[in-house]
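Coming up: subunit A.
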Amino acid sequence: MGSGDEKHICRCEEVSEDEIRAAIRSGARTVQEVKRWTRAGMGICQGRTCRRLVERMLCEELGLKPGEVEVSSFRQPVRPVSLKSFED
Partner candidate 1 sequence: MSSTNASLKTDGAPSIEELRAAGVLPSREQLAQRPCVCVECIEEIPCNPCETSCPQGALTVGDPITNLPVIDRDKCTACGACIPACPGLAITIKSLSGDLAKIRFPWEYLPLPEAGEEVDMVDRMGMTVCRGKVVAVSNPPRNNRTAVVAAEFPAERVDEVISIRRKHE
Partner candidate 2 sequence: MSGEASSGGRRIASHPILGEPEAAREVTIYLDGAAIAAKEGEPIMSALVAAGVGVFRHTKRGSPRRMFCGIGRCTDCVMTVDGIPGVRTCVTPVREGMLVERQEGAGSWKGGEGHGRR
């Protein structure tokens, strides 16, 4: 497979720009809703790379200013944690 024409926004989950725009156009209004509908940001990096890109698309699609998009949540653990780290 070559580079293709698809433009992925979320590298981890391979979610394309088109999928994210479609989600926003069909009613997703927050980074969280986009994430739940498309999986963008649900990969192992937890959206660290694509979060800003999704925020920008929400601004573009909804006519918001940067900064008007609500800060999307972070959850523990902020790094992957191996289950072996919980010793008996």
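Here is how the candidates were picked: all candidates are chains of the complex that A comes from, given by their letters.
One rule holds in what follows: contacts are C-beta pairs under 8 Å (C-beta built on N, C-alpha and C of every residue); 3 or more make two chains touch, one makes a residue touch a chain; residues count from 1.
None of these values were measured; they are calculated from a predicted model.
For subunit A, the touching partner in this complex, chosen from 1 or 2, is 2. Contacts from subunit A toward candidate 2 in the complex involve residues 1, 4, 11-12, 14, 43-45, 48-49, 79-80.
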